[in-house]
Each structure stands twice: as structure tokens, then as C-alpha cells.
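Complex shown without one protein chain; remaining protein chains in place.
Here the chain labels run A, B, C, D and E in written order, and each chain numbers its own residues starting at 1.
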Amino acid sequence: MTETNFIHRKIGRITWTAYQKHLTREPIIFLPVGALEQHGPHLPMGCDAIFSEEVSLRVAEALNGLVLPPLTYGYKSQARSGGGQLFPGTTSLDGQTLTSMVQDILREVARHGVKRVAVINGHVENQWFLTEGIDLALREAKSNGNQMQIVRCEYWNFTPQDVLESLFEGAFPGVDLEHAALIETSMMLALYPSFVDLDNLPVDAYGQFPNYDSYPQNGHGVPASGVLAPASQSSAEKGNLLINSTVNAMVSALQNEFLIS
Amino acid sequence: MTETNFIHRKIGRITWTAYQKHLTREPIIFLPVGALEQHGPHLPMGCDAIFSEEVSLRVAEALNGLVLPPLTYGYKSQARSGGGQLFPGTTSLDGQTLTSMVQDILREVARHGVKRVAVINGHVENQWFLTEGIDLALREAKSNGNQMQIVRCEYWNFTPQDVLESLFEGAFPGVDLEHAALIETSMMLALYPSFVDLDNLPVDAYGQFPNYDSYPQNGHGVPASGVLAPASQSSAEKGNLLINSTVNAMVSALQNEFLIS
Amino acid sequence: MTETNFIHRKIGRITWTAYQKHLTREPIIFLPVGALEQHGPHLPMGCDAIFSEEVSLRVAEALNGLVLPPLTYGYKSQARSGGGQLFPGTTSLDGQTLTSMVQDILREVARHGVKRVAVINGHVENQWFLTEGIDLALREAKSNGNQMQIVRCEYWNFTPQDVLESLFEGAFPGVDLEHAALIETSMMLALYPSFVDLDNLPVDAYGQFPNYDSYPQNGHGVPASGVLAPASQSSAEKGNLLINSTVNAMVSALQNEFLIS
Amino acid sequence: MTETNFIHRKIGRITWTAYQKHLTREPIIFLPVGALEQHGPHLPMGCDAIFSEEVSLRVAEALNGLVLPPLTYGYKSQARSGGGQLFPGTTSLDGQTLTSMVQDILREVARHGVKRVAVINGHVENQWFLTEGIDLALREAKSNGNQMQIVRCEYWNFTPQDVLESLFEGAFPGVDLEHAALIETSMMLALYPSFVDLDNLPVDAYGQFPNYDSYPQNGHGVPASGVLAPASQSSAEKGNLLINSTVNAMVSALQNEFLIS
Amino acid sequence: MTETNFIHRKIGRITWTAYQKHLTREPIIFLPVGALEQHGPHLPMGCDAIFSEEVSLRVAEALNGLVLPPLTYGYKSQARSGGGQLFPGTTSLDGQTLTSMVQDILREVARHGVKRVAVINGHVENQWFLTEGIDLALREAKSNGNQMQIVRCEYWNFTPQDVLESLFEGAFPGVDLEHAALIETSMMLALYPSFVDLDNLPVDAYGQFPNYDSYPQNGHGVPASGVLAPASQSSAEKGNLLINSTVNAMVSALQNEFLIS
Partner (left out) sequence: MTETNFIHRKIGRITWTAYQKHLTREPIIFLPVGALEQHGPHLPMGCDAIFSEEVSLRVAEALNGLVLPPLTYGYKSQARSGGGQLFPGTTSLDGQTLTSMVQDILREVARHGVKRVAVINGHVENQWFLTEGIDLALREAKSNGNQMQIVRCEYWNFTPQDVLESLFEGAFPGVDLEHAALIETSMMLALYPSFVDLDNLPVDAYGQFPNYDSYPQNGHGVPASGVLAPASQSSAEKGNLLINSTVNAMVSALQNEFLIS
């Protein structure tokens, strides 16, 4: 992997004059959001930002959009979705901090004259604090007479059901436990195979959780690896299929949402 | 450039198990902080995060430290140091947001058991909000019985004076106007030449400012390019000299500060 | 219905001296959380607080616990889960406000010496702001040496799957669209039939939503009634079955979680 | 008592469609605010919310208004007005939290198109944080072009002086110490006699306080019961007189303030 | 008047070494709080800070205490107590800002090792935000193991009733309307006669207010001068009597409260 992929889509990698030219055609601006969170003994802790940025870049490429620098820290990991806060390395924000990050960035792009934003979320726990940041930014924009349309997408919701069923051979149990498991491992193998430590793939296991959360977090039911579902059947091929189908679905959805012919 | 450089130093690119092993020897943890800010018609807007991260990685390599994902958004650009907020693309945070980012991240690494942190600042305007984030984190850590030693470095203060004098041929006017000028352009040519748009180097000019600030920002005295001092004499060779001498000075300082033999 | 039901479980309806006596046996303290949100042309806007309080009271009765006054305002309604903020009457809080409410109340019960708290959520959109309030309260409690164990329950997750399947005659589509629909209407018919305006039951319809959210909210896909799934097959009998089975499951879960023999 | 009293005035007990119809005639919207605070060994801790809601409902009935769900948690109890924070059960909010609650709710009713709001306070300590919430909401509303007229009433200020003098047989010492004493006990006997534990009426006593406050609160001068003045002469008859005269005075005042003919 | 009066009591006028010496005997530290608020056509807008500081200095002189720089901005003026926010010149803080000022200053003096603080309030509207600042500071101090005893005094509550009755010739109507009227005018004549514009004494009049507050503030019932009660009978002699008797009463109270023999 080199950073030359989609460099021209990265707002942090182009000049302000290039950005200014782009603005005249009212491009969709993407804000990828991730986390710094344990992803098992085999995946890097920055997974969620990598995936949300890579998906954003591909969708932006298709829609002639631009991608803001990803938010690489996210909300606190929960046992049932990410293994929880007890793992060293997981480095999370208070909810209000994440909300303020989103609000501030949206305020600024509104000032630039941006009209359409897609917040692409790669970390389950972020969703509601992103929602609040968007709401507060739009409230403020309304006072200032700035109009923007903003969508918030959890990228995994765009993966077609038939793709999931085929990858899991008809036994897809849902995304709830897919933390650092087959889906994410496959996607990383497709994107950055060197980031996957294949020598340390976890033994296949499932997180075992009740239907509620207990605090302070105690790690009950979280496999020692931090991986919540089997990863052993991962492959780059599956990863490419996941990425491509997800990107395609998101491209279609945003074309429709933003009325792009 | 590829992202394989110093990958093993990036906390976002290693696994939690690898991070855990590192922790046993109490490494210095680096937090690079940048901005998304116009850097003239020839440099990418993410310059400050790139420089602070690259310096951090090299110092971490020398001191066996680790580097957190850089903060890629910073405090509001000021006319006299960065050309100001009027350029499209400059995307800045409120002071409290930046402060909270730092406070939250420091709270988390304290929880990991980290004892020594170096916040490496690459954007003039960040300094005081970083300071406040550090202070609030240490106040909280004190209540919780967590001890940490934290340094905050503006990386440019480590460049030896004789290096600057030699690069500017004895006429170094000080760093105040060195925004997107010789120093930063040279460093980017050394690090990521493909990110420099040499066809669009700005005409040499200086920002012309009074000794105070006026608000709302009006752009007076800021060259149209956004570049505050001449960049035409930039070179990769100068950039390498700047980076190496700065890194060496910071390595020495941190060895001394953290009593590393 | 009269307010005499379970009055002795309501902290707001007993004296401080009675509360003090209860504290000696370390009861579980329940905090029900709802919302003020449209629930169709047939259900009252305070539904979510009613349900979370009624469930809390019944579980508290079984476990000899006590119930705090419910939070009757919640986080902003979303189109896909509650029809959204465009309906008059829906009266929602900013995320930070809800978080602070929870944090403040938990700080106070910690001061009382309470050791076990169950936050019972009745409004989908509240979940993450409750989580944050719990986390902030426990962080503070840790500094002060107060230990508390807190669970956060979305009450609907406790309804046994077989009950749902039987009520929906084997075609339960999941709770996602069950806003002001069969489940809530049946429960209200069981609890407070006079609160249900049977003359204004909505025509059966489903909300039609994409797999992402768009802001500012536009009401697309939300039936004009605000009801997101059919309610016509509701009955008090079904409501009683829902409530009883949910309460029983929660009683078992909390007995187990709090190690009550 | 049953909750069927004034149910049609409670916004939390009617449907959004009913609420929408009400809005066309620009009704006064009432927001009752109370507290969860010790009220002696004989009165329930939710007294203040009960009284402010009951007064609101009766005034709303007279003026064809509607009543929001009461805020059942208030600002921190002070020794001189409520016995202070040292009693178990007293569960109070930080000032900013209460302010934000009011600000958020007022923002929302402004969005509904509400033009006239009466905040009815039932807890001395709330007054200034309610005032701030109102001020912040109106500042925001001004930015958004929403006009609202808001009054904030401490309900006890509406009780006619001659009623007080007659109830206290010409020796009314002022409301300052009337915490859980004759006035509140009588009102509760009138409203919800079953909520009064007549077997545990406190021995008549007065709080003994200096003319300043000392922190941390130490309980000096607060009778062990938490009751700050004699309650033994309470009666439902007196309570009815208090409630009716207070309600009548408030009805007149609001008719005048809101220019209702 | 010269600033040489009580200079040695002013922490802002002594050196840190002098302060350090004082600390060894654990002096009471006074924090005077005022406002910048209209005080009629004859009194300066800084009245409240002047009075609270002058009272503090005199009490500190008697008790060998020290006085912090006064807070010269206060909470928003209300019609019934200060004429309201509609007068040009009145310059007020949000409640949270005033609270944070107090919290921050108390945190710092706790760090100095101060054990006893008297917050002397000179502006009615400040009271509850000062209370909250004290509470938050003590909460934090508790986490840090710092013990402090803090009193909050509204200075006017210390004026003996018989003094007031004598000054008003047996017809003292209470302090509620004493804004920029006889009491404050007399005190200023005693302290800084040159600050009183005797040529512009307002015509005697009373504010006429209902028993509730209406927002946005509309100025109803506020005399055009901003003065809420007659000032014409003011004199320096009365002022001296007021100041001396108030100071004496506060000295006694604090001796008692802080157990000073």
C-alpha cells in the first residue's frame, strides 16, 4: 500500500487552491470517523478509521467528492460491540468531545460553502455522538442562514445481504459480533495485508453477552483476544467482495439521496 | 513515500497485544498535533500534522517510543501565523474541543499505565489549548492517583540556530512568518516530494502585519497565496537538514528530560 | 389506573425516613428513562416514560427495589426509530443534557450509599447518552472512592423471542419499526386503556427508510400518523403478555447480575 | 387521587394530534418544576413537583392551557430553605443541568410554535437556574427569529397575604422556613392525603439559622426531622384554601400578563 | 479616597512573599463579588463591587484576613432587584461563567493551603451562581483531599434591623427595592463622595412589580432612572452607620463561625 491511492481525493493532501476549484461544482464532502480500539491480536488498532476512510475514498472517487482527514479517535468501546474499554491501547473520547469535533468541522465546511456532506462511520459506538454533532451544527447553520444536507452512514449497513449470506455460507449471524472477525479481517487483507498479523489469528470464538450492559465494564463474555466472532475464514478475496459491494451500494444510495443524475 | 516507514511505531498500525508488550518497558508515547490549514498553492493542507507526525516517528525511533494517531485538526488559523481563517479549506476547531481531545487521550493513556508523554505540536495556534488539555488531564490524573510526566514541544523550536542561519544565508528573520515558506516547503520536498506542487510555487513575498490582531479577520497583509515568506529557495536537501537537526535536538532534549541514559 | 399501584416503590412518593430504612438492605435503585415524543394519533406522548417506569416498578416489586422518578424527556427522535423531530409535541433534549441528568442523579445516589442501580431505558434514542452519563458518574465515583454497580437495560430486549413470535404469529419483523405499533399499543391497553384513543387508531402502514439517516430531518418514509408499523392487532391481552414476560426476564437477569439468591 | 384529574391538560398524556389542535389557539404552556428532596418524616420526597404540577394543572384548566411533564429533580437543597443536602433521598442536580433542561424544553416548544410559556417553580433553590435557562433559550430564540413570552412564577408568592395571616392566626412568620411545614402538609392533605404519614408528623420546631450559608453543609440548625417549622396545625381544609387562593391569584396574574380578556 | 486604605489587606497589592507569610497563620481569605450594573443617574455602575470589597476589607482588618481582587462582573440584572438588563452599561455574565470564576479561584486558594474563605456578595443576582461555584469547588477539593470551610454572605443581611428602622424612621420596607436608593447612596457618600453625582439624584419613586418575572425583560414597573426606591434622604452619616454596623455584625458572625477567640 502506498498513500498514492486516491491522494487527489484527500483534502489534507491537496492545496487550498485545488480545493477551491473543486468547490465550484459543489462536491460531496466525506468525513470518515473511526476509533483507536483493540481489534484482536491480528489487526491494527486503527482499523475503524482505515475502513471508513477507504470506503469514503472509493465512494468519493465514484461521485467526484472529496474526503476530509478521518477522525481517528472515537467513542468508548462497549463490551458487546468492541470488547470494551479494558484492553490496553483502546483510546476513546468522551461523547461530548466527539460531538464537538463533528460540530466544529461541519461549521467550517459550511463556511467554505459546502452544501452536501456524508459522515461515514466506521465504529458502532460513534453513531449517536455523530448524530448529535450533526444536529448541533445544523442548528447553528440555520441561525446563520447556511443550508447543508448531511447524511450519516454506518458503512456496514450498505453491504448487500446476499453478499453476507454468501460469505458466511448462508449462516450470517448478523453484524453485532463482527468485531475484528471475518468481515474486518477480510477487508484488511484486501486493503493492507501487511497490517494483518496472520501468525496471531485468534482461535475462533464468540463473545457471550447478556442483553444489557453492566458498568463498570468487567470483561465478562469477551474472549481474551478481544475478537468477538470467528476470523479464521477470512480472505482478501472476501474482503474485496465486501468492500466493492459496500461501496457500490453506498454510491447508489448517495446518488439517489443527493439527486445526482 | 509509503506508509511502511516507521509503521511499527504507529499505535494505530499495531495490535493491542503488541502495544501491551511495549508498555512493559514504559516507552515515551508521542501525540503529534497538526491542523487542516491552507499552506499556499503548493503545499497540502495537512502539512502540520504530517510534519509533527514525521518528527515524532523519527524521535520515537531513536528513543524506542510509540506514536499515537496525529490530531489532524487544530485551532483557528491566525493571520500573522497562518494566514487566517478566510481561506477555503482551512478547517479549525474551537479551543475547548482541541483541549478536550488532548485531555481525553491523556486520560486514556494514563489508564494504560503510560508514564511519559510527549505532545509534539506542529501548528503555532495549538500551543495554549494543548497546554490546557495537559493541565486538565494532570489535574484529573492527580485525583485518580495516576502519575504522568508530559512535555509539550513546538518542533520548530528544536531546529538549531546555526542550521537556520546557514539555510537562510545568515539572514534568518525568525520563524514568525515561516508559514508555507522555505522551511515547510523544504521539509515537504524531503519527506513527500509528490505532495509539493512545484508548478504553483508562490511568488516570493512577505506577510505585512501590525503588532496586534484585528477581528473579524480581514486578510489585511496576507499575501493572496497564503504564504507568508519566500519559498523559492526551498530544496529537499535543506529539508533533510532541517528534519535531521530538529529530530536530533529533540532526541537529546527528551533523553535529558526523561532521564534516559 | 390509580397512582396507588406500587406507590411504596416510588422514591418520590415515600418519605426520606422510609427511604433511609430501605437503604440498610442495599436495594437496587431503578432509574426509568423515557421521552416526550409523538406516539401516533392514538397513544399519549409520554409513552416511553410510562413503560419504563411501569416495568421498573414491577421488577422492583419482585426484587424489593425502589424506583426513582422517571426522566420524562429524552434524546431527539430519529425518523427510523421514532418518526423524527418534525412532529409537534415531540420535545427532546440535547445529548449532553440527558447525560448530565444521569450523571447528577447517579452522583447523588452514590452519596446516599447506594451500591446497585438499574437504568431502565424506554426510548431507543437515549441509549448512548445514558451510557455516557453512567460512565462519567462512575469515573467521578472512582475518584471519590464510591463503588457502584450499574446496569443499563433497554426493556424491549428482555421480551422473550417466543412471545414476540407468538404475538406476531411467526412473522415478527424485529423491534426496529415498533414505534407506537402493536407492542406499545398493546402494553398501553394493558396498563392504562383510557390513555389509548381507539377511535384514532392509525391505518396499518410501515415506515419506509433507507439504511442511513439524512439531516435536516425531512420526514421521508415516515407515515403521516407517526406510527411506523401496524397497530391494528393490538390488545390488552397481548400487552399483559408482553409486560409480564419482559418483567420476568428482567427479574431473572438482574437477580443473576446482582447475585441475588 | 387518580391520574384522571386534568389528564386532558397533560401534554404527556395526550396524543400529538390532540396537541397539534390545541396549538392553533396559542395556549399557554406550563412547565412545572420541582425537586426530589426530603420533606420530613411525613411527606413524600416528590412534594415540590407534585405541588407545582397540581397548581399548573388548575391554572391551565382555568386558562385553557396545557402542562408539560414536571421536572422532578431540582437544584441542591440549602439548609435554610430545604434542610440541605445531608438527608438521604435528597437527589439534586448541578445548576447547569437544570438550566440546560429548561433551555432545551423551551427550544422545543418554540419550534412547535408556542408563544406563551409559564414556568411554575415549586422549589426555592431552582429559581435562578430556571431564570438562566429562560434567558439562554430566549437568546437562542432571538437568533432564530422565534418570539416567545415566558413568565417564571414561584407559586407560593401568589398566596394572598390575608389567607396566610388567617391560616397562621395573624402570626405568619413568612415563607422562609415553611419547608414541609403547615403549608405543604396542608396542601398535601388536600391533594393526596394518602401520601401523608400522619403517624410520623414531626414535633413542632423551627430551623435556627444564621444570616449566611456555610459550606460544606453541616446540618447546624436543621431539626433532625428536616422540617423547618411547625406542621402540627395542618389540615386538608387549610390546604384547599391555600391551593384555591393561590390558583385564583395566578389565574388573574397570567390573564393580565398575557392580555387574556 | 486613595487606594492606600487597607492596601495591605489586598492580595493583588502585596507580594507573593508577603502572602506566603500570611498563610502560615491560616487567615480568612475574602472574595468580594459585585457587578457592573446601572445604579441610577447618580451612582457609578461598579457600586456592588465597591461595597463588597470595602466591607470585606474592613472585616478582614478586624479579623487579620486578606482580600482577593473583587469580581467586578456579576449575573444578569433582574427587573425586581436591579432594574434589569435593558439599561446601557449593565454588563453581565452568564451564570455558568460566574460559577466557573468562583470554582477556579477557590481551587487555587485551596492549592495555596487556604482553609477558610468568605465569599462576600454585593449583588443580589449573584447568590445562587456563587453557591454553585462553592459547591463544585468543594466537590473537587474533596476528591483531592483538600479541606476548606467556606461561607457565603450577602452583606446587606448583616445590617442590624434596628439600624435600618432608625434610618428609615420606623418605616423600613425591606431591602427588596433598595437598588441605588437610600442605603447604597448613603454608603457611597460615606466611602467615595466624589463618585456620587448629587446633581442628578433621581426623583423619589418606587419600582412597581408583580410577584413574578416576565421575559424577555420589558422594563415594566422600573422607574426610568433605574432607581427602585427613594434616595433623596441619603447622607454620608447614614452611610457610615450602615457600613460600621454591617461590618461589626459580620465580624462577630465570622468570629463565631470560624471559632476565632
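Everything below uses one rule, namely that a residue touches a chain if its C-beta (ideal position, glycine included) is under 8 Å from a C-beta of that chain, and two chains touch if they have at least 3 such contacts.
If you're wondering where the values come from, they're calculated on a predicted model, not measured in any experiment.
Shown chains touched by the missing chain in the whole complex: A, B, D, E. Although one chain is not drawn, the whole complex shows that of B:G145, B:G170 or B:P216 it is B:P216 that touches it.
Touch with the chain that is not drawn comes from one residue among E:G65, E:G226 or E:G239, which is E:G226.
Only one of B:Q127, B:N144, B:S166 or B:Q255 touches the absent chain when the whole complex is considered: B:Q127. Across B:F158, B:F172 or B:Y192, the residue that sits in touch with the chain not pictured is B:F158.
Across the interface with the omitted chain, chain B contributes residues 75-76, 78, 94-96, 99, 125, 127-129, 131-132, 134-136, 138, 142, 149-154, 157-158, 210-216, 253, 257. Although one chain is not drawn, its touching partners on chain E can still be listed: residues 1-4, 7, 10-20, 23, 36, 38-46, 49, 68-70, 72-73, 85, 87-94, 96-97, 100-101, 104-105, 108-109, 111-113, 194-195, 197, 200, 226.
Hidden from this view is one chain, which touches chain D at 142-143.
Just so we're on the same page, only the chains that are shown with their structure count from here on.
Rounded to a multiple of 5, the Cα-based rotation taking chain A onto chain C is 180 degrees.
Centre-to-centre, using mean CA coordinates, chain B is 47 Å away from chain E.
Residue positions of chain B with contacts to 2 or more other chains are 143. In summary, the structure contains touching chain pairs A-B, A-C, A-D, B-C, B-E, C-D, C-E, D-E.
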